[in-house]
Structures are given as C-alpha cells and as structure tokens.
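Just one protein chain is left out here, and the rest sit where they should.
Going in written order, the chains are labelled A and B, and every chain counts its residues from 1.
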Amino acid sequence: MKKDPRYKSGLISSLNPFGYNVERWSYALHRVTGVVLIGYLMAHIFETFELSMGSTAWTNTMNALHSLGPLELVGLWIVAGSALYHGANGIRLILNEMFGKLMGSPILPVYPYSPTSLGRNQRMVVWTITGVVLVLWVWAGLYLLAGLGVV
Amino acid sequence: MDKVTLEVVRSGGRRIRYDLRYRKGMTVLDALIEIREKLDSSLGYRHSCRMGICGSCGMTIEGVPRLACQTQISILKTDVIRVEPLHSMGVMRDLVVDIAPFMAMHKSVKPYIMRRNTDERDHSDREYRVLSEEVRRFLQFDYCIMCGLCYSACPTVALDPAYIGPQAIAQSYRYMADPRDEGWDQRIDLLDTSHGVWRCHVAGACSFVCPKDVDPAKAIQMARKEILKKRLLRRKARVGAQPVPLLSSGVVKQGVKPPPFDFGKGSVSRK
Partner (left out) sequence: MVEAIDHDVIIVGSGLAGLRAAAQVLSLSSGSGPSLAVISKLALMRSHSVGAEGGTAAVLYPEEGDSLELHAWDTIKGSDFLADQDSVWKFVSLCPEEMRQLERWGMPWSRREDGRIAQRPFGGHSYDRATFAQDKVGFFEMRTLYDKLQEYDNWSRYDETFVTSIVVEDGTFKGCTAIELKTGRFVFFRAKAAVIATGGAGQLWKFTATSTSVTGDGIGLAYRAGLPIEDMEFMQFHPTGLIPRGILITEGARGEGGYLVNSKGERFMERYAPSKMELAPRDVVSRSIMKEIGEGRGFKDEDSGLSFVHLDLRHLGREKIDAKLPFIKELSMKFTGVDPVEEPIPIKPTAHYTMGGIRVDGNGRVLDERSQAVRGLWAAGEAACVSIHGANRLGANSTAECLVYGRIVGEDIVRYLASDNAHPLGNDSSLVASEEDRVFRGLFRNETSSEDVYVLKAKLKEIMDKSVYVFRDEEGLTDAVREVKELKEKYRGVRVTDGSKVFNYNLLDTLEVGVMLELAEVVAQGALNRRESRGGHARLDYPQRDDTNWLKHTLARRTEDGPSFSFAPVCITMWKPVERKY
C-alpha cells in the first residue's frame, strides 16, 4: 500500500472528531458501531454454524463463551448499544440522504453564519436519537445484569 | 492577555514556537505576517486579501480548518495556538499546501453554463430572463471562494483521494439549480459514480467550517435528490431560461440630458 503523501489523511484523521460539529461525532460513532456490528455478525454466524456441527461442538463453543465471564456480558452490552445507535442514526441518515429532509432549503446567507444543514431540525433529531438510545442502552444493561441475578 | 505563542508545524513536521506581543483585534494572519517580517523570514504561508474573500489563507488552527485572516486570536481562548497546514492536502512548504488536486476536482464536474445553442450563449446580445426567486435557489452555493476548507474537513476526502469532494459537488448542484443551465443530464452522470456523491456520509464538517455559509452538505443532499429523480422517477431535464424579448421600440422615457456637445472646438487629437 503506497503511503498517502497528504498531510494527516487516513483513517485516524477521518475518525477524529475533536473540535468539529456534533454530526461529525455521530459520523465517527456510526462508523465504529458499524464495524462492531459486522464483527458481531461474523461471530454470530460462526457460533450458529457450530450448532450445526453437532452437540459436542456446540457445548464446547458455549463453554468457551461463558469462560469469558463478565466480559461476555460487557461485549453483548456494547453490541446492544451499537445496534441501537447505528439503527437509529441510520434512520436519520436515510432521511438526510435519500429524502433531503432536516437539511433546510437554500437561503441568502446572513452573517453571523449558521448553515441550515446543521440547524435546529437536524440538531433536534440528533439529540433526540442520542437521548432515546442512551435510555434504551441503560435498560439493556439492566436487562443483562438481571440475567445474572444481580438486579 | 499580552503575550501569545504560535506553535507552527513546518516542513518535515518540525514544531517551532514563536512568541509575539498581543494587540487588540489581532488575527492569526497578523501574527504570521509579524513572524515573517520580524522573527523568521523563511516561514511560508499564503495570504492576499486579508478580508476573507480570496480564500488563500486556509490552514488548520487549533485542529479545525479556518481562514487565518478572519480568525481572531481572542476567540481561540488559549495562549499557545497550534497552527498546521490544511489536512488531506500535500504540503509543499510549511503552511503552503498543494491545491491543484482540489482545483482539478472542480474542473472535472464541468462547472459552467451548458446550453444546446452555444452561439446564443457566446455570441449574441440577449439576456436570459431569471426571476429573483430562481436566483435564490442557487445563489447560496455560488458564494464559494474555493478556499479548500471543506475539502480538508471532509472525513471521506481523508480516506479517499479520488473522492471529488464537497466543493465540486456543491458547484455542480449550483449549475443544476441555475435556470439558465441545460446540462442536467451530463451533471448527473458525472456525480453518479463510485467516487462521486454516494461517498458522502453527511458528517456535516464541510458546512461547519465553510467561511461563507455555502452549506455544501445541503447541496450534496439536494444533488442526490436530483439523481434519484432522474434514475428512479424518470424525470426529464427542463428547458433552460429563455432570452427576454426586446422592449418594444418607441417606449422612451425622458431622462436627464447631458450638456450639448461642442464638437470641433479646440479638439486635440491623440493618435
């Protein structure tokens, strides 16, 4: 892979949202949760595949999984949060990209500038999604802990 | 505060600190000019208009691309200001980056009025009729000063050098929305490619850093709608704006009259 000669280009730069707007943070999170979900999908396919290889293989897989202890629940919790966020944000992105909603319409710019695509409608949806996802995530966490018998 | 320090990332990644005395209303460009004139004449950066309309002085200040001429030091709220070249562009010297790929992307989307009748466009003497509301549909995107800040802020550009970038897409949409343009089909084909408009993931950083409120994120989504209109809904291009009819002759309002000519009285001919 030839090194890209441009200054500070590449994956780290594109995922670094410090100093930018909240939509860029949500882009970074969307990408990261997307990778987590793909990883989970592949793991899940592998795990379910083992089921078809007979009961010994299945039991071994389940034991290996449970031997992780609390990490298994933490992992599931992260996947739950990723799915919630990626799904909800994905709906917002579909609205933005396919239907052009929440972007506003062309205006005559007036100083001090405030782009309509980062305006009130967009921000309301972003923070609503964040709030709803957080609430559901906490609930998912409690649900997982209940499975342990703790809560 | 009475002292300010600029930490500039120069060629080869060296970080050099320059200490300056702070004056009220000082911008980052003022500081850079003072550095070159008094402290270190080898500091390379671009600047021209110092009023935020030429787009030369784009650089990354405190992690975000900004125009140096309109970034007041007082709003940065720090004594040590980190200044680096624009991200995602090749560094030629210190803070001077290579904008040729950026300009080439702009040219590649054919940003000019296309008409079927090029004779009428280039060699006649008529004007096209355009109403104010129609101008308002594309005027915002015509504010672009080609500073490259949006291109530098875009996370997709950081990953993919072949992505045409928010500025090019916004300019392509500006011409799609212009009632005088008749190149709608061609522009859609130019945008609907694997490195075209579909690479945008609406991070909105382009609109966030744009110094003129061009709002390229909005233009990109509106361009997507146009593409979907053609591909899915099978809409056809509209006919471009037509020349205004000549005003009927004989309608003459009496205006102010200049004083009478005095021909031939002491005329001095030059050549």
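One rule holds in what follows: contacts are C-beta pairs under 8 Å (C-beta built on N, C-alpha and C of every residue); 3 or more make two chains touch, one makes a residue touch a chain.
Owing to the predicted nature of the structure, the values given are computational and were not obtained by experimental measurement.
Per the touch definition above, the residue from B:15, B:107 or B:235 contacting the chain not shown is B:107.
Touching the chain that is not shown, out of B:20, B:145 or B:169: B:145 (per the contact rule at the top). Mapped onto chain A, the interface with the missing chain covers residues 108-112.
Counting the whole complex, the residues of chain B in touch with the unshown chain are 23-25, 36-38, 41-42, 44-56, 70, 92-94, 96, 99-100, 103, 106-107, 110-113, 120-132, 135, 138-139, 142, 144-146, 171, 175, 178, 180-181, 244, 247, 251-259, 261-263, 265-271.
In this section, only the chains that are shown with their structure count from here on.
A separation of 34 Å divides the Cα centre of chain A from that of chain B. Residues 62-64, 84-91, 97, 136-141, 143, 153, 155-159, 161, 177, 200-205, 207-208, 210-215, 217-218, 221-222, 224-225, 228 of chain B are the ones that touch chain A when the two sit in their complex.
The touching residues of chain A, counted against chain B in their complex, run 4-11, 13-15, 18-21, 23-24, 27-28, 30-31, 93, 96-100, 103-104, 106-109, 113-118, 122.
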